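Every protein chain except one is present and positioned as in the full complex.
Naming follows writing order (A and B), and every chain is counted from residue 1.
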Amino acid sequence: MTDVFLSMKNISKRYVGVQALDGVDFEIRKGEIHCLVGENGSGKSTLIKIISGAVAPDDSSEIMIDGQPFQNYQAIDSIHKGIEVIYQDLSLFPNLPVAENIALSQLISEGDRLINWKDTQSIAEKAMARIGVKIPLDALVEEIAIADQQLVAICRALTSDVKLLIMDEPTSSLTKKEVDALFEVVKDMQSHGIATLFVSHKLNEVLQIAERVTVLRDGKIVGTFPSNELDDEKMTMLMTGKKVEYTKYLAEIQGERPLLEVKNLSKRGNFKDISFRIYPGEILGITGLLGSGRTELALALFGVNPADSGEILFDGGQVKIRFIQDATRLGISYVPENRLVQGLIMPQPVHKNLILTILSKLLNRLGLIDSHKMQDSVQKWVNELAIKVPSLDSPVQTLSGGNQQRVVLAKWIATAPKILILDGPTIGIDVAAKSAIHEIIRNLAKEGIAILLISDEVPEVFQNCNRILVMHKGRFIAEYDAAQTSIEEIQNLINLSS
Amino acid sequence: MKKFFSRHEAYVLMVIVILSIIITLINPSFFTLENLFDLFKSYSYLGIFAIGVLFVLISGGIDISFSAIATVAMYAMAVYLIRFGGNIFLTFLIPAVIGIGLGMINASIIYFFNIPSIITTIATLNIYYGILVVLSGGKWLYGLPDWFRQFAELRAFTLTNAEGGQYGLSIITVMWFVILLIAWLILHYTLLGRGIYAMGGSPPSAKRAGFNILFQQMFVYAFMGLMAGIAGMVHAMLVQTVAPNAIVGKELDVIAAVVLGGASLTGGTGTIFGTILGIALIAILSNGMTLMRIPSFWYNVIIGLVVIISVSFSVYRRRQREKQTILVEVE
Partner (left out) sequence: MYRKYLESIILVFVMLGVFLLMWIMNGGEFFRSANFQSMAFQLPELGILSLAMMVTILTAGINLSIIASANISGIVAAIILTQLIKPETTGLSEALIILLAILAGLSVAAVIGLLNGLLIAVVGVSPILATLGTMILMNGFAIVLTKGYVISGFPEAVLFIGNGIIFGIPMPIIIFAICAAVMALVLNSTPTGINIYMIGSNPIATLFSGVNNRTVLIRTYLLSGLYAGVAAIIMISRFNSAKADYGESYLLMTVLASVLGGVSAAGGFGKVSGLVIALIILQIVSSGLNLMRVNNFLTIAIWGMILILVMVVKYLAEQVQRRRAI
């Protein structure tokens, strides 16, 4: 009796024009904690869909679970064999109470037409007891925190005799404390013989929790490694196939007077006593964990989330930023973290997205939009930022992640901003495209724009910024001069403080 | 207790209580059993519509064709009864079958062709109504059998008022209560009912969880059709005639009532209790206007204002609640 739970051999999947997976051999041992990593388009999600039976692999593949081979593997087989998937959206019902969210899957599979609250409750309580979690059973899911929602999803998986739990990017919205709590739960499940497969792009977390790591690249398996043989750099190299040389850059500060000075800025439940300065041509980094208040601070400077108290001085004069229009009038632009929802209008064409911020500048004498000016503007930015697009009429959702981000950048650069706030500008973008974006940012600084670079990737801020501010629980806890510190020093501070 | 008061229904209840007090002060005959029994009886058919609308709204859709379905159903029933006679069993069966059938047509169009329910039911409203008027010639129907009238006058118990007149809890009201109870049981004690809530809360999650979406969609619109058929029959019982334009036009009042009671157009929320309150509110408003001698043509103005104020208020409350969520544990 081997200790292999899931064994997949020679898995291939071809879609029109794209080989999503090519001859992948993959296995998961009983009770192991395993991570699957790879860039966008490496085939991770296709592999997960095949494991869950949602998608069928091409011929000549072998799937064996718990020693039992399957010829025509279906979703129902995976469920019967104890494989459960929790997708990134958690698939919960926000309008239903916690107990029902946990119990409904089991109730459906039991086939009873009638239900009662008592049974629902006891199913939910049993599941929660298995991992020692306590969440109010009658609270509606939309009323509880995201971390708790995640636990509800896990409890739901536990109501069946789950042997393998697959989680797709489970930590993207969790604070460090919540991530640690989640990992405790995963280890607890392991002691009950439940294996977990994570898909994650947060490499440091992968190393923290996984026993083995499988790396996918371009649809092929690069290899499966024990996690103690890997580090950040090695994994990145395996994922991209390139050894990426990171160059450190120090922008040249172009002015003696700070362009923006913030004094004791506070907002209840968001941040407290924030003070800093930023100079023209400088790239200032803000780093810290999710939940430290970084984005909330950025949104306060952009007028979406105005502060309660404190001073903001722009070019020496005091200003009030209470609406987005206040910020844009001053020349403050914000490139959001959530590109898909906040940054771009997906179904609309590229050219419309590009000019959205400068419509008032494209008017002719009659006050109508001058189509020549519009076309010139669009073409200019497509060229300057090398945006690759088959046609300017294509919906922006057809572009790659890197190109989409260029559109967002172009949209704001077109406003000739004085301050550009970038919130997680390279999230979800492949390594090669990442350095191209960094190049763009550095060039902008050269033109005298002050850049506020917010990122939770310490290497990113270290390599691009002049100074780095560390944020924790709504406050700045340290300021580093990039020339005189190291990635480790900053990373240590962040890890220690959490 | 605190939880009840934070819910939408509590506010509606308060408004009803305050309104009732005001009306009774101006005209004490409002708060008499006779008046209330009468009110229940005449609003039963709207109340039955409302149950069907509630189910559809919870499931995440909307249906404005029910007034036409009711008209077709009650017309068919009346034509049959007048021409062939019949019994009370048929009186229920014919509208039920027609209502369920037309409802399932709605469901099929919405489900199989992925057409938004508002557009589908705007279309079917006009299709069903248009064809009915053409086939019926727009005639009013009289001459329903005697036993039909007698049935409508049955009471669960009878009381006598000061002038010696008789009144009581009408069988029609009892029917409405029975349907309310059945609906409540379905929503709370069956997997189907929970599935309807689930479908309205998150359609993709409902599919993944294993709910039979096709069955649930069919059920919801067929149920609405059934309610419409029964409501049509009840209306015929109330007025003892059948006219093509008697019900069409009232659909918005019903939807307004259900929304006033707390159901959301986006799906996933709504309760039987809230729906009862919503209907009660518009019933009291209308009755109150009559008793306070406010001319009836102010009716729509008042309902319109109530709808606007009520939905504005509930949106405002939701926004306040959203602002409460803490994002960062600030030290």
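Criterion: contacts are C-beta pairs under 8 Å (C-beta built on N, C-alpha and C of every residue); 3 or more make two chains touch, one makes a residue touch a chain.
This structure is a prediction, so every number in the text was calculated from the model and none was measured.
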Among B:Ile23, B:Ala73 or B:Val259, residue touching the chain not depicted: B:Val259
Footprint left on chain B by the chain that the document does not show: 62, 109, 113-116, 118-120, 122-131, 133-134, 138, 249, 252-253, 255-256, 259, 265-266, 297-305, 307-308, 311-312, 315-316, 319
Interface with the unshown chain - residue positions in chain A: 15-16, 304, 324-325, 328, 334, 336, 341-348, 352, 355-357, 359-360, 363, 367-369, 371, 391, 393, 411
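Here is the rule we go by: only the chains that are shown with their structure count from here on.
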Distance from the mean Cα position of chain B to that of chain A, given in whole angstrom: 46
Chain B-touching residues of chain A, taken from the complex the two chains share: 89, 91-96, 100, 104-105, 107-109, 112-116, 268-272, 291-293, 296, 472-475
In the complex with chain A, residue positions of chain B that touch it: 189-192, 194, 197-198, 200-202, 204-206, 208-211, 268-269, 326-331
